[in-house]
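Of the protein chains in this complex, all but one are displayed in their positions.
Letters are used for the chains, namely A and B, taken in the order the chains are written, and counting of residues starts over at 1 for each.
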Amino acid sequence: FKNGLSLEDASGTWKLGINGRVQADYRSFSPDVAAADTFNIRRARLGVNVGLKDFAARLEGEYGGTSGNGSVGLTYAHMDYIHFNGFKLRAGQFKPSYGLERSMNANFTDFQERGSTDYLLGATFDRGIMAYGEPIAGLFYSASWTNGKGVNTASANGDETDAKYDNKDALIRVVGNIAQFAGWKDSVVHIGGFYAKGEQEPGSSPTLNVQTEGRGAIVFSTEEGFAKAVDRSRQGYELALAHGPVKLQAEHITEHFDGNGFNRDLTAWYASINWLVTGETFASTYKDGMFGRLRPKQEFAWGGDGWGALQLGARYSKFDGSDFLTTNAIGTGRLKAFESNEFDTWTLGANWILTPYVRLIANYVHTSFDTPITVKAIHHEDAITMRAQVDF
Amino acid sequence: FKNGLSLEDASGTWKLGINGRVQADYRSFSPDVAAADTFNIRRARLGVNVGLKDFAARLEGEYGGTSGNGSVGLTYAHMDYIHFNGFKLRAGQFKPSYGLERSMNANFTDFQERGSTDYLLGATFDRGIMAYGEPIAGLFYSASWTNGKGVNTASANGDETDAKYDNKDALIRVVGNIAQFAGWKDSVVHIGGFYAKGEQEPGSSPTLNVQTEGRGAIVFSTEEGFAKAVDRSRQGYELALAHGPVKLQAEHITEHFDGNGFNRDLTAWYASINWLVTGETFASTYKDGMFGRLRPKQEFAWGGDGWGALQLGARYSKFDGSDFLTTNAIGTGRLKAFESNEFDTWTLGANWILTPYVRLIANYVHTSFDTPITVKAIHHEDAITMRAQVDF
Partner (left out) sequence: FKNGLSLEDASGTWKLGINGRVQADYRSFSPDVAAADTFNIRRARLGVNVGLKDFAARLEGEYGGTSGNGSVGLTYAHMDYIHFNGFKLRAGQFKPSYGLERSMNANFTDFQERGSTDYLLGATFDRGIMAYGEPIAGLFYSASWTNGKGVNTASANGDETDAKYDNKDALIRVVGNIAQFAGWKDSVVHIGGFYAKGEQEPGSSPTLNVQTEGRGAIVFSTEEGFAKAVDRSRQGYELALAHGPVKLQAEHITEHFDGNGFNRDLTAWYASINWLVTGETFASTYKDGMFGRLRPKQEFAWGGDGWGALQLGARYSKFDGSDFLTTNAIGTGRLKAFESNEFDTWTLGANWILTPYVRLIANYVHTSFDTPITVKAIHHEDAITMRAQVDF
């Protein structure tokens, strides 16, 4: 019963962990014609993980769903065989490893929301099987074969109906921490990439409705789905350089649709810098090929010495969907009228990490639309977003 | 691991409580043209609360939802800072403190259902921030600033879409227990009130569909929502006098809509008397400005001495929506045809509290409709309702 909520029986056969998180957000926009100034439960999750010697299972529900009017959905539901550290197996519903930021726990990302790169990666959770592991210390891989349809949307459980056009998605990601190979202390030199291939069925959308990184206006979507089945590939490169309290991080992701007589690319990338003002190191949070929970040098205590940790950061991101035009033929990826196929975003962020399990976040997000969303007569969006978060 | 299901780690850093409730109801009506004689899961909830020194979090799901066809929803999802007893802070989704009966845990209300007053208070759970505490022993306050739209309904998560007409709701409630100030033993003299102010957007309904207190016929609703935005204020007064095993309790609540060229009031009140036949005192259950869990003098045990506690009570309530007429202009609060804008209700209730965590409830509810619901040709409704309840 330590390091979070986990219990073990006397014989060591069973381990039970209870996990949860509450992310209580406030968002405010200017101009605010496009989105609400609102309180929101961004994520409210509760689940368990169970260990039975070489087997493990995880099951978690998301109670803060915003699509579907507050409905509850399933996030993780998988079973693992973890006997070999270099070759672990997973079956069920899980998060395929599409790049660094997507793979990271949303409790520990540097900014309140992931970059616009995340919209190119499809649904977060998917159903299938995965092999993963750390065959050499500092080298991590994951290979999965999944439905490629996610879960908790109308098409998600199309898996119980006819889906003969929908092939499975194959994904492989390999990353390494060169600092670990070289034995550089207090540093991370994370480098890697992924490649995924699948097919989308007729009628399927090129992408989710793309919102600004402040979760305000919907910037990019298409008038209709693809008329015929298209081949889809995704690839990404990721780089993170951390030394002591400073981290540089960047990702570049491309999604390519190869249709009947047309090709369409979506490209997005971000670069960010973060500084742990209170002197903790990013290397101390690096594990399993990603950055995780930070433990402040001194936890916050009223009237005591500790004030927790403070992280400041900035991120620039660029979304390019310029292959998608309003003049494209119907069913080949036609930009929706009055939306934009390019935008870039500046984010300034502060994380006040009071204890390893409690943090307050404030972000300023400025988005510039390349093709103005003329119907609403806005060329940019400024957002102030805040979050109170507890996770266990 | 006592007083319910709660666990603590050796170092005292973490506390985990697992909470749940099952309320299995049966309802039967006469005349029964208007509602089903049915078994129902009124509430089925499961959640956790976590304490981390000065921080606390609560997360709970409702599995017994009746709207939305048995869908599961989120009730509590909040994070608290509880260092100062007189000034605690809460962020997330919670129950704003609209009066005494609404604030009380539904496991411990005197009757199976709250009075018709409850329909004037909008959605039970809302999203925002709250300050609350007990600055002086016996004086309790709560002030919240919330979306004012609730959760788990179509409009609830409108918070992710355009909501520029919808201002936030501000609420303050102050109550005191004069018996505590005066040092009167075994007594409660609870007195207080609340005031709340917000705005409703065009198309929003004046109130939920008002059912009888037996959850039978829908008595009061409007033909359509408000055509334009309206200002809404709510206020309530509450009084509870308990001495030994007897309690008198009353509340008066008004909801006021200030529209463009019209004003509409909804008013409701109730008064009730309850008697703990087995001699426990209501004062022993009073905590945090409300009445809570009762511990029988002797718990029920087959073949043993104990039979648990028995509480008997009666309540009269009156609902007045007489500003809402079928002849009002469209979009200004027009009573639905064949429904009623006034009704009163007599409830006789018995609670058999077998153990602090198990109770059986039986209620007789007689409702008289002032304007008969003529399409169904009924002037009154008699309901017998029963509940088997366990909570932990």
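Everything below uses one rule, namely that a contact is a pair of C-beta atoms (placed from the backbone, for glycine too) under 8 Å apart; a residue touches a chain by one contact, two chains touch by 3 or more.
As the structure is a computational prediction, the values presented were derived from the model and not from experiment.
Residue in contact with the omitted chain (choice from B:Ala24, B:Ile191 or B:Leu348): B:Ala24.
Although one chain is not drawn, the whole complex shows that of A:Trp14, A:Trp302 or A:Phe338 it is A:Trp14 that touches it. Contact with the omitted chain, checked across A:Val22, A:Ile41, A:Ala77 or A:Met290, is made by A:Ala77. Residue positions on chain A in contact with the hidden chain: 7, 9-11, 14, 16, 47-48, 50, 52-55, 57, 59, 61, 68, 71-74, 77-79, 83, 91-93, 127-129, 146-147, 151-154, 156-164, 166, 168, in rising order. What chain B contributes to its contact with the hidden chain is residues 1-2, 4-5, 7, 18, 20, 22, 24, 26, 32-41, 44-46, 61, 63-64, 66-67, 69-72, 215, 301-302, 354-355, 357-358, 388-390, 392.
Following the convention adopted for this analysis, only the chains that are shown with their structure count from here on.
When chain A is laid over chain B using CA atoms, the rotation angle comes to 120 degrees (nearest 5). Taking each chain's centre as the average of its CA atoms, chain A and chain B sit 38 Å apart.
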